[in-house]
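A single protein chain has been omitted; all remaining protein chains appear in their positions.
For subunit A:
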Amino acid sequence: MATLRPTHRPLACWKSALRQARIQKHQQRALWGLSTPETSAAPDVPPPPPPVEEARPSSESPASVPPPLPIYIPSAKVAQFHLPGCRTTLPGVVKPAHEMKRMRFVVAPPNPKKTCPDPVKAVEDAQLQLLDPTGARRRLFDKSNIEAAKVGDILLVRFRPGSGQSDQFAGVCINIRRRGVDSAILLRGQLTRVGVEMWVKLFSPNVEGIEVVQRKEKRARRARLYYMRQPKHDAGSVENLVRQYQRRSQALGTGAKGRDGNSHRKKNNKKGRK
């Protein structure tokens, strides 16, 4: 295989040769800046054997004996990178003709990470403030609220008249999806003996009000009551309950119109004891 190698890579020898040349060039460049002061600043000094070690002492002073400092041994490589710095100290190197212009600094705008650490939350809060100004609906589905609506409760959602939907929809709440302003409830009811399920966005502008018709007497032990879809567990129609509730609320004169379920605490307390 070794014999075949040049045929495979005919440029291989060129590559190594060029690399060698490049390295040499770099080294020469590094030495160029150092060679000039050697002749100009310290002509009387006997020529030190390594010109690299000569670099710093020559710039310090034209001392008679340049002490070979061991710390400057790698200065050849250092000088390669700090070449401009070396040059300024050296005579014979010309400064740039024009002075540096004074730069105008623009003050950086304030960091949005500090001014608004959580923009999504800020937008959501603003939306909630807009869609639920009184906070009644937030309270109705707040987990920390004892009187909050929970799964298993029978809820009545009234829609705004011009929203293109039917007037209202009632059913058992079988799921509450808490997602900030996108929160929604899943109601399951029966209309003309056909089971209907509907997701309703809590803070939708189409929703005029949400009322608790009847609470579940015992707390549901599931968060999602999907088992109520089975015929065995189906709650059936809630129409009668809703009608009773509406008649009762009218008789009490509470006027459920335009109110959220939890905005009238007294009424709800009464129902809770039942």
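Throughout what follows, a residue touches a chain if its C-beta (ideal position, glycine included) is under 8 Å from a C-beta of that chain, and two chains touch if they have at least 3 such contacts; residues count from 1.
Rule of thumb we're sticking to: contacts and distances are computed from a predicted model.
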Tell me the UniProt name of the left-out chain, picking from "DEKNAAC105255", "ESCRT-II complex, vps25 subunit", "Large ribosomal subunit protein uL14m" or "Dynactin subunit 5". "Large ribosomal subunit protein uL14m"
Contact residue for the chain not shown (choose from A:Ala12, A:Val123 or A:Leu191): A:Leu191
Mind pulling the subunit A residues that touch the left-out chain? 163-166, 169, 182, 184, 191-201, 204, 206, 229
